[in-house]
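Everything below concerns the one structure shown next.
Removed: one protein chain of the complex. Kept in place: all other protein chains.
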Amino acid sequence: MSGTALLEVKSLRLSVRTDEGIAQILDHVELQLARGHILGVVGESGCGKSTLARAVLGIMPSRAVLESGEIHFEGEDLLGVSDREMTRRIRGRRIGFIPQDPYLALNPVFKIGAQLLPMLRWHASADLRSEADRRRRVLSLLRRVQIPEPELALERYPHQFSGGQRQRLMIAGALACSPALVVADEPTTALDVTTQLQILTLLRSLTEEFGIAMLFVTHDLGVVAELCDAITVMYAGQTVETGRTDEVLAAPQHPYTQALLACHPDRSGALGGIQGLVPSPLAPPPGCRFSPRCDYALAQCSTRIPRLVKEAPGRFVSCRLADERQRERP
Amino acid sequence: MLILAKFSRDKAAVLGASIVLFALIIALLAPLIAPYPGDIAASHLLTRLKPPSIEHPFGTDNLGRDILSRVILGTRGALTIALMVVGTAMLIGVPLGLLAGYYPGWLSEGIMRVTDIFLAVPQLILALALAQLMSPSLESAMLALTLTYWPFFTRIVYGEARRLKVSLFIDALQCIGAGGARILFLHILPNAISPIIVRATIGMGFTILVAAVLGFLGMGATPPEPDWGLAIAESRQYLPDAWWFSTFPGLAIFITVLGFNLLGDGLRDIVDPRLRRSR
Partner (left out) sequence: MLGFILRRLLLVIPSLLGLLIFTFILIRVVPADPAAALAGDNATPAQIAQIRRQYGLDQPLYVQFAVYLGQIARLDFGESAYSRRPIVLDIKERLPATLELTLSSLLFATLLGIPLGTIAAVYHNRWPDLALRILSVGGIAVAAFWFAIELQLLFAMRLDWLPLRGRLSPGLTPPSTLTGFYLLDSLLTGRWHAFGNALSHLILPAFTLSLGGLATITRFTRAGVLETLQKDFVTYERAQGFPQRVLIWKFVLRNSVVAAITQIGLLFGGLVAGAVVVETIFDWPGIGFYTVQAILTADYKVMLAVTLLIGVIYALVNIIVDVVHGLLDPRLREED
């Protein structure tokens, strides 16, 4: 694949040992993200997208087994980097993280300043040697994410901020060390609609301003359409379709993507849903994982695992239909 | 079955269960197992204070009695006291907790305030004072322990009954006209049974400990009873030479209580969903 990608995940497989058995959380996940771009990772709850986001940061669920795969970031395979090195060089410093629920993600018993400043202390770059410099840096960031009275904000506790303000604080934290990549795990899900829009606008302008790439995990196709350059659709731990946002949304190739789009209230007149349930990772269906719920499924779909077919540059689909189409082409 | 599988994976809990089982077997068969079952009351002044040997693996005491035999015979006493105390405390505490939790009002308030006061005073002090009031003997020690332990059950059952009372299935039962007693004993009690069992298991260990302290202070069993606490009290005059005299009865207390506590801990981990998550 292309060598210019900032982040590239190749056939990542990850399972977790649970009391009920082995759960296949991620199974052959593929994605790539160019420098300065925003990639949306879309899928229903439980499809493994949050696990993927954390895996990029080297944070695995307890009792997780990494079976295979590579996560290339700035030319090195992060899966080969020790946890200590990840802490020292990568997390917070080169890859920022914006969590899902700002109500839960700030430590309730420490002041905001005591949570943001030490981070710069650990990852101090050359121009931020003194505490005063670091303070100035944090204050300018807080101003940039539109926190009112940043000086006072440093002395306040998380519970004294609203949800939207907390998410702005998290964004400031993610950007503090000027990373190359920000991983955002459903950053707007816990917020109300108007706040959501403000946060999205802020994220868009900040990534452009700082030239930051973003891996944006969400279940909301509307958000993707608004924000992302490219999109990766996941189903039951697998990448099923990937491509530029406008192309995927205009002409979805995978039946799952089509079904997802059809469910979106903006697009369909009637409220519908996809029949059936996301399969349990404890017992994934053989063959194509979507086949039990797919309108186009044939008998062979439930036995043969589809491969990821390249439809066009940067456009991949994992489906029998795409496979057949490609074979028909000369 | 899932519970059993979960339990068997918890090594500490399995160890606890084995110790408890072992102690129960010893207590049941004590007169058969003890090498010198007659040493409850006998005395052999020629073999006083002999260190551990093949004939007397735990040594002999100040009256020449075999300490191993007395430890084994003492198991029966300790477990009997604990079972009686915890059982009676349960019979008093559980119905009171059910009543207080299900019928709010002055009765509930009264029961719970008395419970609070009992729980605020250190149990040992209360038991000591009560045992003294009733003139010291094994029976009054047991009665005192029972009187100080029932509030623990009341408090737990009260909480469970309050919680279950507002749950949907009790609502449904009330709607189809089930009577109060029926709901309390057939529906609320079975749902509260697991915390009761956990409390009772830990209470067994705790009671053995406090009973030993009462025996040690001369407020419990009386000579020549083969009581562990009493034996340790008697041994103090013969230290440091007869180290075995105090050591083995103390170890017996320790291991038995440890068994009950490990078992109770393991049971709690299975029963309490909040802790289960972190395990």
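Read from first to last, the chains carry the letters A and B; within each, the first residue is number 1.
The rule is short, and it goes like this: a residue touches a chain if its C-beta (ideal position, glycine included) is under 8 Å from a C-beta of that chain, and two chains touch if they have at least 3 such contacts.
The shown structure was predicted, so the numbers you read here are calculated from the model rather than taken from an experiment.
Undergrad: Quick one: which shown chains sit in contact with the chain that's not drawn?
TA: Over the full assembly, the chain not pictured touches A, B.
Undergrad: Consider the whole complex, including the chain that is not shown, and state which of B:L124, B:A178 or B:V271 touches that chain.
TA: B:L124
Undergrad: Quick one: which of A:L78, A:A105, A:L128 or A:I199 touches the chain that's been left out?
TA: A:A105
Undergrad: Check the options A:H123, A:R137 or A:R168 and report the residue that touches the missing chain.
TA: Of these options, the touching residue for the absent chain is A:H123.
Undergrad: So which bits of subunit B touch the chain we can't see?
TA: 11-12, 113, 117, 120-125, 128-129, 132, 205, 209, 212-213, 216-219, 229, 232, 235-236, 239-240, 243, 246-247, 249-250, 253-254, 257-258, 260-262, 265, 275, 277-279
Undergrad: Footprint of the hidden chain on subunit A, which residues?
TA: Missing-chain contacts on subunit A: residues 54, 57, 59, 83, 86-88, 90-93, 96-97, 99-101, 104-110, 115, 118-119, 122-123, 157, 159, 170, 173, 183.
Everything that follows uses one rule, which is that only the chains that are shown with their structure count from here on.
Undergrad: Nearest whole angstrom, what separates the Cα centre of subunit A from the Cα centre of subunit B?
TA: Roughly 54 Å separates the two chain centres.
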